[in-house]
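One protein chain omitted, others in place.
As written, the chains take the letters A, B and C, and residue 1 is the first residue of each chain.
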Amino acid sequence: MQRFSALSLFRQGLSGHRGWRAQWRSPEPKAAYDALIIGAGGHGLGTAYYLAREHGMRNIAVLDRGWLGGGNTGRNTTIIRSNYLFDESAALYDHAVKLWEGLSQTLNYNVMFSPRGVLMLAHTVHDVQVFQRHIHANRLNGVDNEWLSAEEAKAYCPPIEIGRHLRYPVIGAALQRRGGTARHDAVAWGFARAADAMGVDIIENCAVTAIHRDAAGAVTGVETTRGTIRAPKVGVVAAGHTSVVMAMAGLRMPLESYPLQALVSEPVKPVFPCVVMSNTIHAYISQSDKGELVIGAGTDAYTSYSQRGGLHISSHTLEAICELFPMFRRMRMLRNWGGIVDVTPDRSPIIAKTSVPGLYVNSGWGTGGFKATPGSAHVFAWTMAKDEPHRINAPFTIERFRDGLLIDEAAAAAVAH
Amino acid sequence: MGESVEREGALDLLATATRLAASGPEARLVLRVRPAGVAAASSAFGVDLPTMPCRAERAGACAALWLGPDEWLLLAPAADEGCVAAALEDGLAGHPHSLVTASHRQTAVVVDGARAAALLAIGCPLDLDLAAFPVGMCTRTLFAKAPIVLWRQGVARFRIEVWRSFAPYLWQVLDGGLREGLAE
Amino acid sequence: MSEAFRTRDGGRIDRTRPRSFRFDGVGYQGLAGDTLASALLANGVHLVGRSFKYHRPRGVVAAGSDEPNALVGVWRDEASYAPNLRATQVELYEGLRAESQNRSPSLRFDRGAMAGLLAPFLPAGFYYKTFLWPRRAWARFWEPRIRAMAGLGRAPTLPDRDRYAQTYAHCDVLVVGGGPAGIAAALAAAAGHARVILCDEQAELGGSLLAETEATIDGMAAQAWLAEALARLAREPRVRVLPRTTGFGYFAHNFVGLAERLTDHLAEPDPQAPRERLWQVRAREVVLATGALERPLVFPENDRPGIMLADAARTYLRRYGVKPGSRAVVATAHDGAYRAALDLHRAGVAVAAVADLRPDPEGPLVEAARAAGIAIRPATAIAGTKGRLRVRSARLVRIGAEGEAGGGASAGETVGCDLLLMSGGFTPSVHLFSQSRGQLAFDPVSAAFLPARPAERCRSAGACRGTFGLAAALIEGYAAGEAASAAAGRGGAPGLGFAVTGAIDTRGGTLGATPHGRDAARVKAFVDFQNDVTAKDVKLAVREGFRSIEHIKRYTTTGMATDQGKSSNMNALAIAAVALGRPLPEVGLTTFRMPYTPVSFGAFAGFARGELFDPLRRTPIDPWAEAAGAVFEEVGQWRRARYFPREGEDMHQAVGREVRAVRQGVGIFDGSTLGKIEVVGPDAAEFLNRMYVNAWSKLAPGRCRYGVMLREDGFVMDDGVVGRMAPDRFHVTTTTGGAARVLATMEDYLQTEWADLDVWLTSTSEQWAVIALQGPRAREVLAPLVAGADIGREAFPHMSVRACRVAGVEARLFRVSFSGELGFEVNVPADYGRAVWEAILRAGRGFGITPYGTETMHVLRAEKGYIIVGQETDGTATPDDVGLSGLIGRTKKDFVGARSLRRAAMAAPDRKQLVGLLTEDPREVLQEGAQIVANPQTPAPVPMLGHVTSAYHSPTLERSIALAMVRGGRARIGEVLFVPMPGRVVKVSLCDPVFFDREGVRLDG
Partner (left out) sequence: MLLIPCPWCGLRPEIEFSYGGEANIARPADPAALTDEEWGAFLYLRTNPKGRHAERWRHANGCGRFFNAVRDTVSDFFETTTKPGELPPSGGKS
């Protein structure tokens, strides 16, 4: 792998950048691999990276129907935090945050992890109870999360309007200082480049169309738009398309796919120092390094693979943004887009073995899986390599739905961005 | 005991504006009955219950609004609430049904004037063109964030039935729209 | 300042109405009808902005919404500051103030331009490769600096006072774009008596006709025809013409968003008038007539102020009466630039040369130019330009037969100029068509992507469909309008012919970088002006393995600026295709997304602000509570009185007083927000049997019962008292927040699972005002007001209900208690709510009747161990978890959620169960949400056993109490556990959750 550094950039600058090589290869698929990963989003690429690096599995491939990072990894509002309520979730997301903290160095790729702080606003007495519960549980789990008064929240993020005249006044906030954002594309590219350097084949424009199984039911490989590929282990990390891919193995999933929208404003000079989320009035906002306000909207009411949503959904979000930040009313929407999020009944992911030997699934991240990318990939690689879950993902099975052992962050906190 | 108390409506505290008016107290009954009971209900109420979706029928001071295939909103003078209900209960004795008084659940706002449809369009997603929403049409729908029943009583006259707690909101949005229209 | 570059006559500006304005603090004059851009150009001002990355000096490039460079901040006062407006769209009004952006300290001397010197080390994506060490340096040091350099304008700092309006609209035919094609379409649809909406983003309709001075249509000068056509449309009652209105988004099922700008162009707008209006249009048929956008040429140093699109220059001249320079060089691959050259020439601008990339340009315009004595250089490209703040010269080089430019740095001819026009041809505006999911196809002849298969009911006409001739555009537009009208079920008027003269069809065009003969790695030939993306950035991306156009876009940021690549996307694509060695159509376009041009947040938000952000629901008794000085809290959309402080009281004192009043005398509480559902029909009891865990069949009329409802997954969803009014009629109550959800769930089961049941549901939440009267003296207060029922202890025991009259009003009277005291809930028709409330207050005066709020209600119920759904439960609690398994009807086989309760995990002994907590220190009130552990000494992660769900000071017990959900809690009663707080640990002992009157004797009072 060609090392990236200020020095290499300088050297290349002197020679007109002629010497940069491809960040990853574009290999033809081989007939067989030791393992296949379906889906070259952050989670899939990360899984390949950790399989190669930590489990020595290098004869592996990541397949994607389109361009790598073009799924939800490339279209999310990049909020990273780990102040989840339940122990299982806190462990999973905090595992990820710890990995985020050194990811640029690990990958030799600046993923621009920026712990700018995530402020979650409380507007009702009920919000306060819920947030306090999170804060206490987080503290005991070793996850930072602190309570701020409305005035302290405003001091932390001056554009917030906290006045009593608001329809839903801000009455306090929970702040996770270690939370923040990262550059979405860089995450996919950084993992791709590092995995590729260890020999992982990343095969784009290669849609999986069938999953092959032997007489005993075990996975033997997949059919793709670029031919048959054999492998004894297949990990499905296809986000919004998980149900579609799992159906190829005859499995129905506790998932529904919904359009989720986001939008950016025109870029402006720095005005917004952190990430602000309000679950009660549905506003999620931060400012990117390039200056756009990055704003998360809601999901549409119906399942869809259309990768776009309704106008009323973005309007509703901007109502909330204008309510909290009335000085942004004259800011303008530059671009709006949609992703397809796979939602589980309890809004927590599934990172697990399946009833089909050799078939693994990592899905159900819904509206909130970007933050988990390195952690999820890390434990999923473990699960695939050892054919048993890592301690951290052990609770995130498919069977929990059968058994009623839900990890219901949604019920506990409204949403899970 | 027996001290008399005054009835007051949800919109009594709001100032009235041109072309928006709060209607006075009225009797409202929600009738649910299967098709077999429609004739009996019609004769008991004295108004033919419309069976065509989204239509209202009037007879005298009473009206029946189709809200769903087995659901009608019946309007009558406030004083008749009791006797109308009794007549219906009698008339429908043989038919499983549900009759529920909702006189106080909602209130009515009348929007009247040449630009009534344009004013309603600021919050109502339906096509209010006369061809698409003729006189006599009624339906549950939304006005901005308030659920309403919209009934076109004349070319330029609409009656909105709205749950009482949403009435001030509805009124303010309409009033704002009126003032905006005048400023433009 | 004088308008040195204003022509003596012509144009659509109003020369009798001068307008003074300021740009970067300097005063200028323009004319009514100018845009800020045309007025600046009239004053010879070309330098108007700085680019995003390298802070290069930039000038006006275009004349419309495709402008990438001339972005300005405009304000009347700070609260109206708007950044990033295109000077080409800002209409001039008297006193307008604008400033340039992304520069410091001034536009001419910008410190940020240092970045330009470092440019060799800042190629596309450089930030991914560096700033890696030391580890914390990125967030602490580099990122803030990069952020400060990035961004364009500054955000406004004060709340915007302006209003924003919204409306829905419906039409048969929506026409987007009011050029000749769009106007013809509207005329046709109008002739068919269709309901038509015609919108155009510009201040005036007419599109290319506004700069058309030669052609005639049907014997009239084009602009006269335009005026007449618009007058005709204005007379049509079913046609609505919307200028200054951008079709910005095309959504599913022919739903189109339009953004109308209403007051930004006015010097003194009425503050009541909305600034913008969002139109949400549902159209039966859509006609897209959005025209085409001219493409810049990608040559070295093509970004200096004074370099602009040829057609833009012509627009400035013809429409605004502005000469954009005094000596021009024209670089083109398209005939249209000759028209511009000729126009400039006739207006007295010296045209030094036309450099045409094509080896043998020909056609009427070329001939005319030649005849006018303009020097035409075929097979000639621009190899570079000079000039710091404005172009000073261009270097022209010949292109060889292979398409390569004469090599060597000194080759070519340097031509002095202060204006360089460029035209790489026209790109049809297929944005909206593509947003609608219509399929595009690459047309090799016009080298453009054209609409191929629509996904919605829509048609394209005119230049946006690659039909560039005026006559053809009119005919096509008319035909589209006619077909649309017919398809919408209206008439299709017979096709009109249009007799057009003087309009010359043009051809040509090129895509991608043009040859220049210089070291490609060293020159900056800009593709995306605003984001400073050069041809070599695109090639670098390809070299680094970014093969998808989507990757190339994201790595280089080409097309991601505020113009969304309107002028750059096709060039970037062509350069990428060459670098990839793949055919252009195979490489393909990136996705078009809304909005077409940026739209204010305010327009989306509309009137939904402040009180109107969300309906604020108030009970009938709310005005009384407000007058009584209540402190309110938000519960869903409702506001509820939380407590009623007396002079000098804080919440603690007020609640203490209110609680004691209830326990010792009588309190009155507004419970009107409770959800209520009237369940009526012969099968009512059966239906409730299926919906609730409880059994209802044996509940006698006149009695009521506390019911619990589960989700199908077995977890508690809602609770409330249900009274049986008659064998076939139940009065069901729900929580305030759960009212809508419960009714929707019941309807779902009733309609789709048990449609055979004869039972119906009607919401009566707002029919009834609910007045709770609680306390040992409640009966004494109430009895004198009640008629038609005996409410004595025996005749009307706890959990009874009667229809009767209270204070002269028909009422449903419940004997229920959520306080543990003797209690009644008086339901009266809502219009009487306040009057009855006041009547009861009067009746209670002698008993010290005390109004209380939700906070007191919470304390009272917590003392009794009553749960609140959503506080004790959080979507993961079963009835047994909260101690309510006793409610489950023993003989019932099934009810919603029953099967789920039989799963092993639902009976596990270590489930969290409801318990009471007592702190060692009776003054210590635990924090709601605090966690409970067995051993606070454990390092993190500390195993947690549960959490505090409710905690209050109990005025009755004169000590703190709390409810909690604790693993295996019931079996642990009596144990001591710990609540770790920051910096300290609170010891608690587990107890029964009922703290007061465990036997319930007070209920029978």
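Methods note: a residue touches a chain if its C-beta (ideal position, glycine included) is under 8 Å from a C-beta of that chain, and two chains touch if they have at least 3 such contacts.
All figures in this text were calculated on a predicted structure; none of them were measured in a lab.
A.B. asks: Shown chains touched by the missing chain?
C.D. replies: A, B, C
A.B. asks: Check the options C:S2, C:T591 or C:Q751 and report the residue that touches the missing chain.
C.D. replies: C:Q751
A.B. asks: Given that one chain is not shown, which residue among B:G46, B:P77 or B:P125 touches it?
C.D. replies: Result: among the candidates, B:P125 touches the missing chain.
A.B. asks: Pick from B:V33, B:L49 or B:L67: which residue touches the chain that isn't shown?
C.D. replies: B:L67
A.B. asks: Among C:R12, C:R282 or C:R543, which residue is in contact with the omitted chain in the full complex?
C.D. replies: Hidden-chain contact among the options goes to C:R282.
A.B. asks: In terms of residues, what is the contact footprint of the unshown chain on chain C?
C.D. replies: Residue positions of chain C that touch the missing chain: 251-255, 280, 282, 437, 455, 712-713, 744, 747-749, 751-753, 755, 893-894, 898-900, 902-904.
A.B. asks: Residue-wise, where is chain A in contact with the chain that is not depicted?
C.D. replies: Where chain A meets the chain not shown: residues 241, 243-244, 247, 252-257, 301-306, 310-312, 345, 401-403.
A.B. asks: Which chain B residues touch the hidden chain?
C.D. replies: Touching the chain left out of view, chain B contributes residues 53-54, 67-69, 71, 125-126, 139-142, 147.
Convention: only the chains that are shown with their structure count from here on.
A.B. asks: Taking each chain's centre as its mean C-alpha position, how far apart are chain B and chain C in Å?
C.D. replies: Centre-to-centre distance between chain B and chain C: 33 Å.
A.B. asks: Centroid of chain A to centroid of chain C, CA atoms only: how many Å?
C.D. replies: 22
A.B. asks: Between chain A and chain B, what's the gap in Å when you average each chain's C-alpha atoms?
C.D. replies: Chain centres of chain A and chain B, defined by C-alpha means, are spaced 48 Å apart.
A.B. asks: Which chain C residues touch at least two other chains?
C.D. replies: Answer for chain C, listing residues that touch two or more other chains: 280, 608, 611, 614, 616.
A.B. asks: Mark out which residues of chain A touch at least two other chains, giving numbers and ranges.
C.D. replies: Where chain A is concerned, no single residue meets two or more other chains.
A.B. asks: For the complex, give me every residue of chain C touching chain B.
C.D. replies: Within the complex, chain C touches chain B at residues 163, 165-170, 195, 262, 270, 272-274, 280, 282, 607-608, 611-612, 614-620, 623, 637-638, 678, 680-682, 758-760, 762-768, 784-787, 807-809, 829-832, 834-836, 838-839.
A.B. asks: Show which residues of chain B lie in contact with chain C when the two form their complex.
C.D. replies: 1-10, 13, 25, 30, 32, 70-71, 96-106, 118, 121-129, 132, 144-146, 163-166, 168-169, 172-173, 176-177, 179-180, 182-184
A.B. asks: Could you list, by residue number, the parts of chain C that touch chain A in their complex?
C.D. replies: Per the stated touch rule, the residues are 52, 79-84, 120-121, 123, 126-133, 135, 138-139, 143-144, 146-148, 150-160, 162, 164, 249, 251-252, 255, 257, 278, 280, 437, 519, 521-522, 536, 540, 543-548, 550-551, 554-555, 557, 560, 562, 564, 591, 593-595, 598-602, 604-606, 608-611, 613-614, 616, 633-635, 713-715, 870-871, 874-876, 900, 903-906, 927-931, 933, 940-942, 944, 947, 980-982.
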